[in-house]
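For chain A:
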Amino acid sequence: MDLLLDIIASVCLIAGAFLVFVGGFGVMRMPDFYTRMHAASLTDTGGAALILIGLMLQGGLTLAPVKLIAIFLFLFLTSPTASYALANAALLSGLKPVCRNETGSALPTGQVVATGSPDAAKPAGKPAAKKTAPKKTARKKTDAKKAVKKKAAKKPAGKSARKSS
Partner candidate 1 sequence: MTIVFSLFLLSMLVLVAVAVLRTDNLFTAVMLSGVFSLIMAANFFVLDAADVALTEAVIGAGISTVLFLGALALTSEQDRSPPVGSWVPLLTSSALGGVIIYAVMQAPRLGDPNAIVHMHVAPWYLEKTPELIDVPNVVTAVLASFRGYDTLGEVFVVFIACIGVMSLLGRVRPRRETISEETFSKQSRNLRHHLIPRVVGKMLIPFIVLFGLYVQFHGDFGPGGGFQAGALVAAGIILYALLEGDTRARQLVPEWFSSVLVALGAFTYASVGVACMVMGGRFLDYSVLDPHDAIHGQHLGILLVEAGVGMTVAGVMITIFHAFARRGIR
Partner candidate 2 sequence: MTLYDQLPALVIAVLLFTAPITYMMRLHGFPWAVATLSVVTAFIISCSLAATVFNGETIIYEMGGWSAPYGIALHIDALSALMAMLITGASSAALIFGARSLADEVGEETAPAFFSAWQLCTAGLVGMVITGDAFNIFVFMEISSLSTYVLVSAGPDRRALIATYRYIVMGTIGATFYLIGVGFLYMVTGTLNTADLAARVGATENIRLVLVAAGFISVGLAVKAAVFPMHQWMPRAYTYAPNAVTVFIAAASTKVALYVLIRVDYAIFQNSIANHDIQLTLFLVPLGVLALFAGSLLAIYEKNLKTLLAYSSVSQIGYIALGIAMTSVAGLTGAIVHMFNHGLIKGGMFMAVACLAIRYRSVNIANLAGAGRAMPWTMAAFVIGGLGLIGVPLTPGFISKWYLVLAALEKGGAGAFLIAIILVSSLLAVIYVWKVIEVAYFKAPRANAVPVTQEAPLSMLIPTWIVVLLGIWFSIDTRMPVGMASRAAEILLGVK
């Protein structure tokens, strides 16, 4: 029985670790913000849940699994909210998802705008537009900043819940 538990726990932990790794890899490799968030959500949901379940199985019938369940519930509530807030903030600040043009190659939004603008014909037009686009988003971000701020405020609580266990 113990062996079985150990095996299940290890499988959960390894799968969870794998998901976290894939998530991290995705954040590095994905082309734009929204797809990256999609990758990161793997870590938040699948990865965290599997690892917590693995730990609970290892913990046995003590107080530890109860605390882990509390952490699980907490993550279950906060991480989707944080993802929502992030995505919403990005959308509000004018960051458009990547779209494909006719040739099928992905282009960041900034460049799509640049080709559409009248300056595009000039050779200097492209870098100039490239430069302005992120600036614009940066300015607009101030409105959305609160959303991210909230996440920061929540972080300590989450961390401290874990610390007490």
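Basis for inclusion: all candidates are chains of the complex that A comes from, given by their letters.
By definition in this document, a residue touches a chain if its C-beta (ideal position, glycine included) is under 8 Å from a C-beta of that chain, and two chains touch if they have at least 3 such contacts; residues count from 1.
The structure presented is a predicted model; accordingly, all values stated were derived computationally and were not measured.
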- Query: Looking at the complex, which candidate is in contact with chain A: 1 or 2?
  - Reply: 1
- Message: With touch defined as at the start, can you tell me which chain A residues reach candidate 1 in the complex?
- Response: 74, 77-78, 81, 84-85, 88, 138, 141-143, 145-150, 152-157, 159-161, 163-164
